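Take a look at the structure set out below.
Yeah, one chain of the complex is gone here, protein chain that is, but the others are all in their spots.
Take a look at chain A:
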């Protein structure tokens, strides 16, 4: 099957066209039109990307192995955990958001629940202390308020 490249070729072609179209809509810069404006380079890029994506559609490579749907969902959950970590960082502080994130990751990579939790707690605390006390880099302490 050579479907992946075709699909991505089409997607990239859409990106190229949209990107190029946006560039033609840029406001005329203050001081009037010159021979080269802010849109020249982007239009050039959109043409290059369009050529490349057309080639992908016409002559696709062999498909890569995509993981099963369950694995894709799992990767999605991992992304969500990373986003939650970033969100939590500003709201509940570094240690409380990093501990569950690290624990979850190492659990999903095959560590036992107890060991994952230990990894999470130890890593977050050590990194927090190392960065805030030794390297003097501000990390949000959050509701723990240490």
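The definition used in the following text is that contacts are C-beta pairs under 8 Å (C-beta built on N, C-alpha and C of every residue); 3 or more make two chains touch, one makes a residue touch a chain; residues count from 1.
One rule holds in what follows: contacts and distances are computed from a predicted model.
Asker: With one chain of the assembly withheld, which option in "Xanthine dehydrogenase family protein", "TctA family transporter", "2-hydroxy-3-oxopropionate reductase" or "(2Fe-2S)-binding protein" matches that chain's UniProt protein name?
Answerer: Matching "Xanthine dehydrogenase family protein", "TctA family transporter", "2-hydroxy-3-oxopropionate reductase" or "(2Fe-2S)-binding protein" to the record, the invisible chain is "TctA family transporter".
Asker: Would you indicate which residue among A:17, A:45 or A:129 is in contact with the undisplayed chain?
Answerer: A:45
Asker: Contacts of chain A with the missing chain: which residues?
Answerer: 4-5, 8, 12, 16, 19, 22-23, 26-27, 29-30, 34-38, 40-42, 44-46, 48-49, 51-53, 55-56, 61, 64, 66-67, 71, 74-75, 78-79, 82-83, 85-87, 89-90, 98, 101-102, 105-106, 108-111, 115, 119-120, 123-124, 127, 131, 135-139
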